[in-house]
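All protein chains but one are shown in place.
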Amino acid sequence: MEKHSRHQFRSNTLPALGTVGPVGIVLLGLVAVPLIYVGVMSFCSLDQYGNYIYQFTFDNYKNLLNPSYIQIYVQSLLIALATTIICIVLGYPFAYLIARTESKRKNLLYMLVIIPFWTNSLIRIYGWRTFLGDTGWLNSLLRGFGIIDAPIEFMYTRGATILGMVYCLFPFMILPLYSAIEKLDKNLLEASADLGAKGRKTLLNITIPLTKGGIFSGSIMVFIPCLGYFFVSDILGGGNSDVIGNLIQRQFQKANNWPLGAAISIILILITLVLVKAYQKAGGDMDSLGV
Amino acid sequence: MNKKLKKRIFKVSGTSFCALVYAFLFLPIVVIVTNSFNATTTKPYQTWKGFTFDWYVRLFDGSNASLLDSFKNTIIIAVTSTLLATVIGTLAAVGMYRYTFRGKSVIDGMLYIPVVIPEIVIGIALLTIFALVNVPRGMLTLILSHVSFSIPFVIFNVRARLAGYDNSIEEASMDLGAGRIGTLLRITLPVLTPGILGGALLAFTLSIDDVIISKFVAGNTYTFPLKVWDSIKSGVSPAVNALSTLILIGTIVFVVLTQSNLLKSEKRKSFKKKRKAR
Partner (left out) sequence: MKKLTAMIMAMAMTLSLFALLTGCGSDPSTEGTSGTAAQGGSINAYIWTEYVPESVIKAFETETGIKVNASFYSSNEELYAKLQSESSDAYDIILPSDYMIEKLVSQDMLAALDFSKLENFKNIGESYKNPEFDPGNVYSVPYLGGVAGIAVNTAKVTKEVKSYADLFDPAFANSIVALDDSRAVIGLTARSLGYSMNTADAAELDAIAAKLLTLKSNIKLYDSDSPKSALISGECSLGFAWSAEIALAMDENADIEIVFPTEGAYLFLDNWAIPKGSAKQDLALQFINYMLKAETMVDVLAEFPYVNPNEAALALLDESYTGNHAKNIPAEVFAKGEYIKNLDTATQAKYEEIWTNLKK
């Protein structure tokens, strides 16, 4: 940037302010200040009616150590981990196959991944409920064929929640994988094959290492939202497999204990920061998180 | 022979694997579309009672006014917030690329916050601040919130475009006497257009589907996703399915039109290139 011509140095402040000022205001007013205020609120107390007052207390953080909360954090992390792993296992071969297809319809195949996501995600999740319910399509079908007598209970389980999470977040795994795999140099793969490397060897020694950036950013983009997607566990888990997001939502929209909800949010922010730091350490590119 | 067979098996299993994944992705869509033709009139509208077009009619006969209202709100919010986010985001991307100033790295870092932090945290943070300064929750707060979470996506998209941008054209333009603004409008913007459009499309998509953040800042205003959320509580009416089906058809038509156009213009370009090369 230093080599920019003389024009750039004339007067930097005014145009910089004009172009970057608006975004600065938005980020300050709608991101930084609100998040700082959440931090402040997490140290607030409740009055006798359950409304928050500015009286310093550590109680909210102490309450976070309640064993039942800890169990929800663990459960939430496990759900997110399972979701991420399933997304990688399903998504990697899938992304590989569509990215390296020689078919003319490559673009179409890519678009077909995106199109379902233009339908409202809640109603698609509800579609799963219609499909998997005890009297849903699948159970009716299986019963119709006489395969089962009693309906299989898919719904309202942790498995159903994970299924919903995978479903909602799948494209966030596919997109970075797709672009990483597409960038792979075909010649490299061929050279490896020519040198006598077996398919598996090429995959392990060349393909996967070269596309690990895609795997990392996909994982971040699946894992973190998973911790907050309370609507999935609400609709499919029947309230039996809550994630951290449910915990926060309950404090703000039901229990009316904002300071506690704020403290849980701070924990969620910390988890996010740790994961993002790890991602950067592993050489992840921040910009590829914003596909 | 053996190798050929192996390759074949590999290919077939690969294709069927992909087909299964697509089936997984489209299954709920099939359920939604099918249920929009369900003749059932009793909650929770799950049992199949025969085929009907009634729900499409009922969508527009006034009995689903609140549903259509919510959809209208969603469109207003999405269009307004996309326009705002696109303008602010494009300006910012250009400014941050071009100028060095104090606090730049701070802004740069803050851009990632709405992208990586779970939406629910953004939602409650906005709620608390709106409650603190006592802004009545509604369209205004919805639009502000949507602007705040979509700006980074616009900036990233434009920035990606800027990365491959050749400054010398701009310098030439200025050397030839065009002002800063003239250069911006005539030279810079056209080059950035694909990035801007990509960002805008992403912002629009995020806005129309947002439920988590909206749930906290909507007050008593309904967006389409919030309406769906409410109807899930008591059973989603096939009218919602009918509207979703129409939206889906609309987007597919839109994509087909723009994509085929895109392909055509790409072809034309490459054709021109070829001719020039000769």
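Order of writing sets the labels: A and B. Residues in every chain begin at 1.
The criterion applied here is as follows: contacts are C-beta pairs under 8 Å (C-beta built on N, C-alpha and C of every residue); 3 or more make two chains touch, one makes a residue touch a chain.
Computed from a predicted structure; not experimentally measured.
Trainee: For the chain left out of this view, which of A:Q71, A:N205 or A:Q280 touches it?
Mentor: A:Q71
Trainee: Can you tell me which of A:F43, A:Y96, A:W118 or A:Y156 touches the chain that was removed from the display?
Mentor: A:Y156
Trainee: At which residues does chain A meet the chain that is not included here?
Mentor: Output for chain A: 46-51, 66-69, 71-72, 75, 133-135, 153, 155-156, 238-240, 242, 246-247, 250, 252-257.
Trainee: In the whole complex, what residues of chain B lie against the chain that is missing from view?
Mentor: Where chain B meets the chain not shown: residues 42-44, 46, 66, 69, 72, 75-76, 79-80, 82-83, 127, 131, 134-139, 193-194, 197, 200-201, 219-220, 222, 230, 233-235, 254, 257-258, 261-262, 265.
In this section, only the chains that are shown with their structure count from here on.
Trainee: Just give me the whole-number Å value for how far the CA centre of chain A lies from that of chain B.
Mentor: The computed centroid separation for chain A versus chain B comes out at 16 Å.
Trainee: Any idea which chain B residues touch chain A in the complex?
Mentor: 14-15, 17-18, 21-22, 24-29, 31-32, 35, 46-47, 87-89, 91-92, 94-96, 98-101, 103-104, 107, 110-122, 124-129, 132, 144-145, 147-148, 151-153, 155-157, 159-160, 167, 171, 174, 180, 205, 209, 211-212, 215-216, 224-225, 228-229, 232, 236, 240-241, 244, 247-248, 251-252, 255, 259, 263
Trainee: Considering the complex alone, what residue numbers of chain A touch chain B?
Mentor: Where chain A meets chain B, its residues are 1, 4-5, 7-8, 12-13, 15-16, 18-20, 22-24, 26-27, 30-35, 37-38, 41, 90, 93-94, 97-98, 107, 109, 111-113, 115-128, 130-131, 133, 135-137, 167, 170, 220, 224-225, 227-231, 235, 245, 248-249, 252-253, 258, 261-262, 265, 268-269, 272, 276, 286-287, 289-290.
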